[in-house]
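With one protein chain withheld, the remaining protein chains of the complex are depicted in position.
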Amino acid sequence: MSNAAAPLENDSPPNENSATAEFCFETLPIFARQIENVRDQTEQAILALSTRFRGIVTSLDGAVAASQNVSGDGGRELTSAMDEGRQQLLKVVDALTAIRESRAALIGEIRSLGVYTHELQDMAKRVEMIAFNTNMLALNAAIEAAHAGGDVGRGFSVVAQEVRHLATASRETGKVIGQKIAVINDSLTHILGANEKVTERENIAVKDSELRINTVLEQFGGMTERLLGSAEQFRRESEVIKEEVMESMVQLQFQDRTGQILAHVAKSIEELPVVADSLVATGSAADARRAAQDYLAEMANSYTTDEQRRIHEGDTAGAAKPQAAEFF
Amino acid sequence: MSSAANMALTTTAAERRHDQNQYLTFVLGRETFALGILGIKEILEYEAPTDVPMMPPFVRGVVNLRGQVVPVIDLCARFGRASAGVSKKTCIVIVETQHATESQVLGIVVDAVNEVLEIPHTEIEPPPSFGTSVRTDFIHGMGKVREKFVVILNVDSVLSFDEMEKLAGLGPTATH
Partner (left out) sequence: MSKRILIVDDSASVRQVAGMALTRAGYEVVEATDGEDGVSKLTGKLNLIISDVNMPRMDGIGFLKAVKAHPGYKFTPVIMLTTEAGEDMKNKGRAAGAKAWITKPFQPQTLLDAVSKLVIA
């Protein structure tokens, strides 16, 4: 039955027309219901698909937000925490260096002390020399006194002897001073020697610490960079996926239009038997023709989309495309 | 002679005896020796003597003592031993030696001078016939000083007559 909606060609006997009409009454509702079913199923399926897409986008949003803790603000926190850590560690190194430097200053003082004791030793030697010379003088005086003889000689020789005693005492004192200074010098040399060994070890230890700290910080920094980098990459790729998904969802809008169109078609098919029946019931062909045109006009009025109207006119109509908004 | 003069003489003699009891001790190598102070003129710090050729080996050379040329001898070499090196304590003892009518001023290199002390006659033993490291005619006696013995040298015997003759050509001699 192809042209059931066309006006009656000729005045056929009522019996044949009623048989046609009865046939329409039986089969057209079936078409209508099939179309309705298709529309309904499609709507359900599209809705389910759309809901899944929405779920994917929401999940991606959540995942990106979580990784934002690592990149963006979170990344800045991490970097500043690392800087903080480096500062603290370098403070430790600084403290060690300060200890070393104060020890070096102490050693410098000890060294200058050594120079001072050297001068003292020179003085002690000079004391000894003076004592020696004094002794020589005293001896010569004694010789003169002996040669001179008499009271003067004897008195003089007594004085000379006392001077010799003084000289001896001075020499002894000079020697003792010299010995004590030698002991001090030995002690200082010992301290310096011992300290140099310690300083050497300390220098190595501090340098080693610095090296280790820097290595650890570098490794940590490298890890952080890689972490930030991969978080950034994840974020970018997620964005791409989300855009794709959202574009897909936009495409699914077609269902809205096709649903409307199918609903109209189903309704029209459903009404058709009744209209056909009334057409049969009318007497004249002219009345029937008018009634048919009224039916088509009413159909056209119910259209909600441009494609429907164009098809009604006999044009082809492709899929609708998105337009810009119109402001009033 | 008047008693006053006698007393003066006696006093001078006693004093002279006292002066004769004074000795200068000095070190040669490891040993300590002594010389009577009356034979000693003075003590000098060591200065390197000027070498004189054709002299015996114990003659180190001569030094200038206030214009006077004085020969300097090394007693260690004279005694036949190795001489010690020069140190800051090394001195030259200027002595006057007597041989018959001739006297000779000369300097003796010593490693160090110690002191002037009195050794009474009673504390001096005659020299041993053997057991010392120097020839006995050099030795005047052994002086006991603080429980130890000191070899007292006879400065006049240090040099023989012939040796004196040789030295006489070097400088003026003192005459009585």
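Quick notes
So that you can tell them apart, the chains are marked A and B in the order they are listed, and the count of residues begins at 1 in each.
Here is the rule we go by: a contact is a pair of C-beta atoms (placed from the backbone, for glycine too) under 8 Å apart; a residue touches a chain by one contact, two chains touch by 3 or more.
Here the structure is a predicted model, which is why all the values come from computation and not from measurement.
The chain not shown here makes contact, within the complete complex, with A. Only one residue from A:I30, A:L47, A:M129 or A:M223 touches the chain missing from this view: A:L47. Here one chain is not drawn; of A:M249, A:V274, A:A291 or A:A317, the residue touching it is A:M249.
One chain is missing from the display, and on chain A it is touched by residues 43, 46-47, 50-51, 54, 57, 61, 246, 249-257, 259-260, 304-306, 309, 320-328.
The criterion applied here is as follows: only the chains that are shown with their structure count from here on.
Across the complex, chain B meets chain A through its residues 12, 15-16, 18-19, 22, 24, 37-38, 40-43, 45, 88-89, 91, 113, 115-116.
On the side of chain A, the complex with chain B involves touching residues 129, 132-133, 135-136, 139-140, 142-144, 146-147, 149-150, 153-154, 157, 160-161, 164, 168.
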